[in-house]
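Below is the structure I would like to discuss, written out as structure tokens.
The complex appears here minus one protein chain, its other protein chains still in place.
For chain A:
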Amino acid sequence: MAAVFSPRANVIVTVVMLGAVGVVVGVCLWWFTWPRSDYVRHVGWAIQQPVPFSHQHHVAGLGIDCRFCHSSVERSAQASLPPTFTCMTCHSQIWTNAALLAEVRDSLSENRPIVWARVTDVPDYVYFNHSIHVSKGVGCESCHGDVARMPLTYKAKTLTMQFCLDCHRDPGPNLRPLANIYDTNWHPDPATPPPAELMRAYHIGGRNLTECAICHR
């Protein structure tokens, strides 16, 4: 009786089994890493806006503070996008004929808000609150990156749950003095209080910051 399997069968079985294991491992890796990749999280993508607003020009160039436009950041969950009125505080007098600003002028004359495209979005089940973060020593930069050097605004951090938890588990190293909250290119210097001292000064540590209900309702 002839052999059921030819000698080649050994090779075929080995290749198929290794291939199957490879596919399973590959799918698992892809399933885990793909949603966390910068590509999927749109990190570094400059987003098309109705007016190509440059934070680099307004913040780094002119020295305008974040709060001049995002004025509710200290009091509200939302940092808030400025109404056209805020743009016109200056642009009613300067660059009044710039074609680039036609959308802003039309918005004012037609009493129609400018609809900006959202750059940083968290899922609707995340209840992020700006005011508590800026009053407890977390700078804008920690989540938004060096916005003052962005000619067009892009998302600088992944903002995954892992990203939030990294800080909520150990906030100290991400805290800064109140005077430096709105500096988006801040580096600790020898005079900066150590993390433990900042934690005490901001009264952080009394509550477990990784409780679900801190961010989810």
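In the analysis below, a contact is a pair of C-beta atoms (placed from the backbone, for glycine too) under 8 Å apart; a residue touches a chain by one contact, two chains touch by 3 or more; residues count from 1.
Just so it is clear, contacts and distances are computed from a predicted model.
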Undepicted complex member, UniProt protein name, chosen from "Cytochrome c", "ABC transmembrane type-1 domain-containing protein", "ABC transporter ATP-binding protein" or "RNA polymerase subunit sigma-70": "Cytochrome c"
Per the touch definition above, residue among A:Gln48, A:Gln93 or A:Gln162 touching the missing chain: A:Gln93
Residues belonging to chain A that touch the chain removed from view: 62-65, 67-68, 71, 75, 83, 85-86, 88-90, 92-95, 123-125
